[in-house]
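Got a structure here, written out as structure tokens. Questions coming.
With one protein chain held back, the other chains of the complex are shown just where they sit.
Moving on, here comes subunit A:
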Amino acid sequence: MTIFNLKSKLRQQGLVGGIAAAALMTAAYPALADIAIEEMTLEVAPASDSKRVYVTDPGHFQMTSQVFTIDGNNNKILGMSDAGKLPHVLVGDKGNFMAIANTWYDRIARGNRDDYIEVFDTQTHKVTADIDIPEGRFLTAVFTHMATLSTDDKHMMFQQFSPIPAVGLVDLEANKFVKMMDTPDCYHLFPAPEQNVYMHCRDGSMLKINYDDEGNATQTHSKVFHPEDSYLVNEPYYSDVTNRLAWPDYEGRIYQAKLTADGAEFMDPIDVFTKEEKAEKWRPGGWQLVTIHNDSNELYLLADKRGKWTHKTPSRYVFVVDANTGERLRKFELKHEIDSIAVSQDDKPYLFAVSANEQTLYTFDAKTGKKIGETAGLGRYPHILTLPQDSE
């Protein structure tokens, strides 16, 4: 810094100091006018319920992400959590904690990479654990099922793609990374009871991995359950309470399975669209485009009239069918370009729908389709919804 620059800087600092003093005095005037000084506190969010919604905004592959905590009962923002590049947000213990899998670089977009898991208390939003993991998270546009909690919340798992396919096991009770478990060419993670986790493999089968606390694993393949040319979307619905998997293909056929400790039990596929609707080019489209209300067994599919190969373009309609039979129950128009949907699991369910382009979360009555509320201004490109599956 030259002498000239130094003088200039000192002058600027003097100016800033003057403005700060002026602002302070302005703020102090009301106190002089005999107004009671208000108490200042830190807010704590209410306990999570089934309508707690986490909206993740990873931007467009940006280095930092935001996770908004929203009370879906009234569309109020309760807080926000920071995350790194392409984070995975997991909610456990009836919504009492949230774990975020992060990737971070010490020179913003280059330098040393650091992958880690942060665990948050969902009321205080404070970090309760920080767990270092190997720098191997599979970085893709966020697919929610590429990391998971175990069904008993004891473990957390994340997928690695390179240098070799593997699943990382994290012990959330001991707050430590355990082991990378080698896997074949399989993707996604769906937890099942008794320390089992399933993956979907390139050949169309499901791989069951049974693991112990040290990360020693045995693997079993199921039968192939969908044809090679029936392309399954990247975001299926899976409940780690009912262990039911519902997986649409690009044309609206839903493949389903119950994933148990004993193996995968496949159901007959259902078609959401009638022959006439298929002729009219109704197809699913968006990001998280399927959700199930577990107790009523109602399946919601985000769809629109569209050409082939437009499976990620947002949709404006929701089709509701019986998840077992495919019988049509309802269809309603959302009147917004929606990327992702998720239904709450209580007995008066709300359907939450987020539009990335509008940066807005919309809330609908899941039974009537009537719009109830909205929360706008959710970052840059919010399109991931996470709701507690097991709230009371």
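FYI, a contact is a pair of C-beta atoms (placed from the backbone, for glycine too) under 8 Å apart; a residue touches a chain by one contact, two chains touch by 3 or more; residues count from 1.
Rule of thumb we're sticking to: contacts and distances are computed from a predicted model.
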According to its UniProt record, what is the protein name of the omitted chain, chosen from "Cytochrome c-type biogenesis protein CcmF", "Methylamine dehydrogenase light chain", "FAD binding domain-containing protein" or "Phosphate ABC transporter, inner membrane subunit PstC"?
"Methylamine dehydrogenase light chain"
Option touching the unshown chain, where A:192, A:232, A:254 or A:387 are the choices:
A:232
Check the options A:113, A:221, A:278 or A:328 and report the residue that touches the missing chain.
A:113
In the full complex, subunit A touches the hidden chain through residues 15, 18-19, 21-22, 25-26, 29, 59-63, 85-86, 103, 105, 108-111, 113, 138-141, 143, 161-162, 185-188, 200-202, 231-234, 285, 304-314, 337, 357
